[in-house]
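Here is the structure we will look at, set down as structure tokens.
Only one protein chain is missing; all other protein chains are in place.
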Amino acid sequence: MKALSQKRRHPLAVIALLVMGLLLTGVLYSVASTANQAKADTGFSATDVSEGQKLFVANCATCHGMNGQGSASGPSLVGVGAAAVDFQVGTGRMPMQMQGPQAYRKPPQFNADQTRQLAAFVATLGAGPSLPDEAMLDGKGDATHGGELFRVNCAMCHNAAAAGGALTRGKFAPSLAGVEAKHIYEAMETGPQNMPVFSDANISPEGKRDIVTFLKTIESQGSPGGADLGSLGPVSEGLFMWVAGLGVIIAFTIWLTSRTS
Amino acid sequence: MSNAAPTYQPPTKVGRIADFVDQRTGLSAVTREFGRKVFPDHWSFMFGEVALYSFVILLLSGTFLTFFFDPSMAETHYNGAFVPMRGMEMSVAYQSSLHISFEVRGGLFMRQLHHWAALLFVASMSVHMLRVFFTGAFRKPREINWVIGGVLLIMGMAEGFTGYSLPDDLLSGNGLRIIDGVIKSIPVIGTWISFFLFGGEFPGSAIIGRLYVLHILLIPALILGLVALHLIFVVVHKHTQYPGPGRNDRNVVGYPLGPVYAAKAGGFFFIVFGVLAAIAAMFTINPIWNYGPYDPSPVSAGTQPDWYIGWVDGALRLMPGVIGDVEGYRQHFEFLIFGQTLTLNVLLPALVPAGIVFTVLFTYPWIERWITKDNREHHVLDRPRNAPTRTAIGMAGFTFYCVMWAAAASDLIATHFHVALNDVTYWLRALFFLGPILAFTVTKRIALGLQRKDREIALHGRETGRIVRLPHGEFIEVHAPLSAYKRYRLVSFESPEVLPAQPNAKGVVDRKERRRAALSKWFFEDRVAPVSPAELEAAHAHGHHEAIESAPSGH
Partner (left out) sequence: MGNPSDGALQQGGTVATADQAGGRFEDPGIPPHRLRLADTDPKAAKRAERQVTALFVISVVGTVVFLVSYFAIELGKDSSIDTIRTQNILLGLSTAFAMLGIGTGIVHWAKALMPDHEVSEARHAVRSEDDRAAAVKIVDDIIEETGIKRRPLIRNTLIGALALAPLPALAVFGDLGPNANDKLRHTMWAPNAQTGKKVRLTRDPDGTPIKASDVTIGSAFHVIPEGLNDLKEGKLNAKAKAVVLLMRLNPDDLHITPGRESWSYNGIVAYSKICTHVGCPVALYEQQTHHLLCPCHQSTFDLTHECQVIFGPASRPLPQLPIEVDSDGYLVATSDFHEPVGPSYWEREYS
């Protein structure tokens, strides 16, 4: 004890204390937030709903109406469920920057708590898809089955390697690289914007889990052949050969036929 | 050969082996012919070699692939290294392609090398043909070799397409389905050809095996034969050369085959191989594991053929199938003729643009010869600017091709430049007609402008950027005089004039001749003549003495 009390006056002691304090706060916070997460799966508290309503009125009601009933500039949110809010707000698509053919993904405007509160409020407007079960997002499903489902149901818009693709009149299906498992799941569940709804009656929760597993597998393992050139298929390959391939070859031909000094 | 033993005794061991072979084959005649054969040196002459070397690399890597590839369309279940596909039902062809990619050592490298080499093969052939066209190297006596080159290009495309389909993956399977749809649109015999090709209904279980035979046997044999013929003609005609001092239609100036040219050309093979190997090492091509096995139900966004088929696919995309509104005026492009279906919305774009491109390509040497009535042999090339109309025609054709080429990527243009897919199509439809006209006009003006610049330089020398004040106060820029060699490069070209209609043997100017004369006018009306010695003399006399320091006389 004596040694400790002596070292207490050491100039570095303040820093050590600070670090310890910060660490403790971090651990406590992470425990608390996991607890919150667990609570989110089961349901929302009354405070969540009331806080959510305040946020909604301030940020969303202009387009979606005071009670989410919709208006000329925004669809009704009755029955879209918490999952839709978590997807739209969590990926930054809502609030929209401006009216256009499609809402773009951007950094989220609300933090995790605020998003949860908004979701809690919208969930009270009418029954709809709730937030996905954590167990369905673990990426431990059947990647092969997920791949099959993905190719039949998703690849035609999102591309076989999930690199995205064009839709009509300025709309597009975004790339799925770097999208959180939760958001992929919610998008299938709710059919945001022009994406069709893949309800649990169409693709079961296990099927969705398989799709998420497949996407996360191909994303994490990367391309065995080296750089993937955007996974855009023959167009990027052809462009690469014409620009880089022929470019290098032409540089060599010029060197080859030039006179040495 | 006489029966008497030869008296020549070679002094060295190598010499003795050479003598042994020569006595039995007469190869010394070949060495005498080729050993010091002269080849002109210019970077733009190397693309034919790039194509040849890519083809050799294709043969080498392709042979490796045939050892492991199985073209069967029988069903099997995957159980290999690629986890997200284990347990999946697929064809043996697809399974063996995955096996080559993941479990054969060096297999993925060989597949990527093969595919990248294929892209380079067709690309270098195309650039080679552009070079030949724009420099007028197709003129007499090389018209036949130009046609052989055109056939080789088509063969290269066919070889590429058959190879692209072999892995039986989703991307190429949808490509085959498009081909099937195009074939079915052919009047009278379309359905029959489709059933014949696929051995029944699409997709059947025969097509991969049949394409395999075409890909590894028939088409490569044809390419090999045509390449041999092409090279024989190169030897017979000797290579063309760019205009310059000491170069004319009766000689060929360059480096002898042995040793310099042979070393450069031989070394270049290894360079092309090395570049392709580096690309294959670092860049994925045709990731069939992404696409999955062929299944008629799924499809991937961005379904495109390899680049050389792209322009035909683009033409298919550009054609409108209906014009008008759902509830208003409507014009379909599918017609009933005597109860039969004629589907012009597929037939027209599949046949007409390709027909135009290849017809013009194959007949152009004869068309130009007819218009110019130029029946001489040409071994000195035209600089593209010195044949403005030809260059403009070439650029118009190239633009026509590129518009269709871009159309094949319309969806990717839309997503990557954040424009609407439909707008991209509308713009490209307009450019399909306007682009070639625009390209023709602009190119011709640029070529004429460059010719004028050449005249300027030939007459007044090179601008030095040095400003000098003369004693009486005038500022002038000093022009450095050109050496006789450099000037000759700028003034030695031929500049044909309009050839008016001429009466034929009966003394009559017939309608065909008048048409030819009109075309000749269109061809050569706008021309910039080369500087003549008299003009140079005049330029010097015209108060430019101070600007042209000690100019050598132009004879």
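Labels for the chains are A and B, by order of writing; each one numbers its residues from 1.
Just so it is clear, a contact is a pair of C-beta atoms (placed from the backbone, for glycine too) under 8 Å apart; a residue touches a chain by one contact, two chains touch by 3 or more.
None of these values were measured; they are calculated from a predicted model.
Trainee: Please pick, from B:55, B:69, B:94 or B:109, the residue that touches the omitted chain in the full complex.
Mentor: Once the missing chain is taken into account, the touching residue is B:109.
Trainee: Touching the absent chain in the whole complex: find that residue among B:154, B:434, B:484 or B:518.
Mentor: B:484
Trainee: Which residue, B:332, B:376, B:466 or B:514, contacts the hidden chain when the whole complex is considered?
Mentor: B:332
Trainee: Touching the left-out chain: which of B:70, B:159, B:180 or B:306?
Mentor: Selected residue, touching the omitted chain: B:180.
Trainee: Touching the missing chain, which residues of subunit A?
Mentor: 148-149, 152-153, 156-157, 165, 167-169, 171, 173, 191, 193-199, 201-202, 221-226, 255-256, 258-261
Keep this in mind: only the chains that are shown with their structure count from here on.
Trainee: Which residues of subunit B touch subunit A once you look at their complex with the stated criterion?
Mentor: Subunit B residues touching subunit A: 41-47, 50, 83-88, 101-102, 108, 112, 116, 119-120, 123-124, 127, 170-171, 264, 267-268, 271-272, 275-276, 279, 281-287, 289-292, 295, 297-308, 310, 408-412, 414-415, 418-423.
Trainee: If you look only at subunit A, which of its residues touch subunit B in the complex?
Mentor: Touch list, subunit A to subunit B: 101, 143-144, 146-148, 151-152, 155-161, 163-170, 172-173, 214, 217-218, 223-229, 231-242, 244-246, 248-250, 252-254, 256-257.
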